[in-house]
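The complex appears here minus one protein chain, its other protein chains still in place.
Up next, subunit A:
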């Protein structure tokens, strides 16, 4: 009986978690002009439209540019931040750790709105820069965390050993520490890329028509059209991010990257 209840509960939770994705994917194959669930047939027509619609093509490209820069720059900053907070004890270390984690608790629209004002003040609201900066701030906590966990797991005697063999501190960092951190850095980068590419709330504030990212373009699209194209593109996004997460999990271990578990 207890076992039955347990599995029922698990099933209910799983259904609740996956139902939006399932509904979206199913409605994307609806052949008619309206969004409908359950679908009244099967057609990949809307996928063709999703791929050819110019706004989606442009915003996909924008998103790629922003994601590539934001996650890469965030990774570099994240490595430095994690290294400094893990290895050195200095005045303000706690404050730095808090600031790095702050984007997790500050509402996204607040971050977006704040950067919108900053961008307006600097007159850069029409370019990629402000979007990239916003995304860096948003993904930084995840990258830093991922690298930090890897750092905790780096055996310090390996660094000592390298120094003993004649490696200067810089060489130790480049030849020993960084290579050992690679899984954490790559994992952090992929998580950052997924978060950045699918980020909507803050992006809505800081993007212009010229720099809008895919989620923003999708939002604009639903406001004007109600056909299943939006479901099709959503389905593509769901599938590709799932794939990304799957790769991270298989190669690096999702638990480690998300810092749920340090081994």
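As a working rule, a contact is a pair of C-beta atoms (placed from the backbone, for glycine too) under 8 Å apart; a residue touches a chain by one contact, two chains touch by 3 or more; residues count from 1.
Going forward, contacts and distances are computed from a predicted model.
Engineer: Out of "Electron transfer flavoprotein small subunit", "Spermidine/putrescine import ATP-binding protein PotA", "Sarcosine oxidase subunit beta" or "Phosphate transport system permease protein PstA", which one is the UniProt protein name for the chain not included here?
Structural biologist: The missing chain's protein name, per its UniProt entry, is "Spermidine/putrescine import ATP-binding protein PotA".
Engineer: Can you work out which residue in A:79, A:149 or A:176 touches the chain that's missing from view?
Structural biologist: Going through A:79, A:149 or A:176 one by one, A:176 is the residue touching the chain not shown.
Engineer: Touch as defined at the start, partner being the missing chain; which of A:162, A:186, A:202 or A:218 qualifies?
Structural biologist: A:162
Engineer: Determine and list the subunit A residues touching the chain excluded from the picture.
Structural biologist: Contact residues on subunit A toward the absent chain are 155, 157-158, 160-169, 171, 176, 179-180.
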